[in-house]
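Each remark here refers to the structure printed beneath this line.
The other protein chains are all here in position, but one chain of the complex has been omitted.
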């Protein structure tokens, strides 16, 4: 009997393969999940399986309390972070985590990525936040669960909306991104990497480069995402 | 009945696909147009359509006052900038806009790209200008139309000829390039990106690198473009 | 009669071809070996043979005292370094040497690569050591043999375990990496290159970037390599 989660597994599989095609991962350094809110479960990449041999049926189904619902394989070691985000941010449909080069460099530098241009403002209106490293006892404890708390705490402290800012850097670690589905989470991971490279180069050319001014931020964000958006079909 | 603009659409389609092949865009971050001066119209990429699924018949035909002449799709959100350039610069046949990495980095740094070498002088004799960001009321107003004004004002203020300097950076945004046809506009976009990377690296190696001297600028530009040009067939 | 070393040669050949596929070498600037401890020999790339024409039967079999056991070709000029490492580090099964760009840049800068993030800590808990250049008389003497001594001396002085830190930079030269087999040695060479690029970018963004804190180093290393590891299948 075919799995009732067949199409969710395929969506998750395709999104994981995109990470690889978009040069966002080497080896197994990344994972994407896709949620089914009606069933209260999500599909996620199995831990440590190389992309070259990954198959749709290897994808693992997990609930929001980290119980395996279907699958022979162990899910990604970052599963609890995905679960925590799905549980607390009720409109997201996909989550992606990578170790993409420029995103990681900013995370290791423990710096927010300043909004320098319209490529950035086409996607979000704020700097890309970098969450500070957790306290030692949280790292030694339920680490991946606490990474979820770390992300949400960072958004609360900075007064950010997860529906407008769909990406974050974890200090010393790397990026997480999310969106309405798994494909959008991967798209946001790529946008983050592109913006991270551009911001890096901008500061190398002009260490005093100014942030984008408010009128340009609003114009570019709103023409794609505002109520009178006129970008796209 | 086939469109009377079939070959113009194909020229425009091929030029847009070249942006992708030359690594000048990710996703839909770019657009190229091709003009037909006799008919007073131009062909342009539809807004937000991924290159993987773009077809020649998706290309939209627009006049210089931004009226759609033919096509089911919404044209690029930057259409008014293209229209303004075609209307005011009467000898250009194609316009390209990208978010190519090094070009954007210089635009975000709000710096002209200095003429450091013969790769640059083979194509133009001036620094590549970076137009300053517009006033807030122009951004909040007819933004893409005003971007056209911003480019032409920049050329007037700097005393540049659009026939000799076929490229510009919009501060905090990215590059526009143009030429006798759409293919040349794409070619100039690639030259700009190559020159932008070389200039970036030059300043990293030697922050006091001198600009190219006048005799070398003239020699290289004229051997390709002067009245006694001896480059090419 | 087929060689008794046929499968070892194939393992070695595949690992060498991976160097090329992973963009870790240009031309012939690299070599990988694979050991057979029972027979006291190892297989290694022939010297100066381009990857495009390399065949499994070109691989040379050598013992730990650098005698050729089988093969028509001269083995890699770095063979004595491999032999020395196999002789003194009894649990390693493969060794790889490359001139990968970022790894070489750190070696030429004569700097250890600081542990800045979890990508690094997923693989080792220490900075990646850079062995200082040898004394002149050792360079003029049995150079490649002495390079083996140089590596092992560096590990002794820094109190490192070759089983936990499976990579090193030779000052002014480039990286060596090793592991349980040739494929793992190549994997570690790629990890080193990725980490070297990330560390480079990190310091460009923030010259005062802090090293990763101890609790994060232990958490990430142990979840992949500790007694309660939960990464992978």
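We call the chains A, B and C, going by the order they appear; numbering starts again at 1 in every chain.
Assume a contact is a pair of C-beta atoms (placed from the backbone, for glycine too) under 8 Å apart; a residue touches a chain by one contact, two chains touch by 3 or more.
Remember, predicted model here, so these are calculated numbers, not experimental data.
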Touching partners, among the displayed chains, of the absent chain: B, C
Residue among C:12, C:41, C:83 or C:104 that touches the chain left out of view: C:104
Absent-chain interface residues of chain C come out as 26-27, 29, 46-49, 73-74, 77, 99, 101-102, 104-111, 133, 136, 139-140, 143, 172-174, 200, 203-204
Logged for chain B, residues touching the omitted partner chain are 116-119, 122, 187, 190-191, 194, 197-199, 201-202, 204-206, 209-210, 212-213, 215-216, 219, 223, 230-233
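One rule holds for everything that comes next: only the chains that are shown with their structure count from here on.
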Going chain by chain, each one touching the next, work out the least steps from chain B to chain C. 2
With chain centres set to the mean of the C-alpha atoms, which chain is at the far end from chain B? C
Gap in Å, rounded to a whole number, between the CA centres of chain C and chain B: 46
Distance from the mean Cα position of chain B to that of chain A, given in whole angstrom: 33
Quick check on chain C: which residues sit in contact with 2+ other chains? none
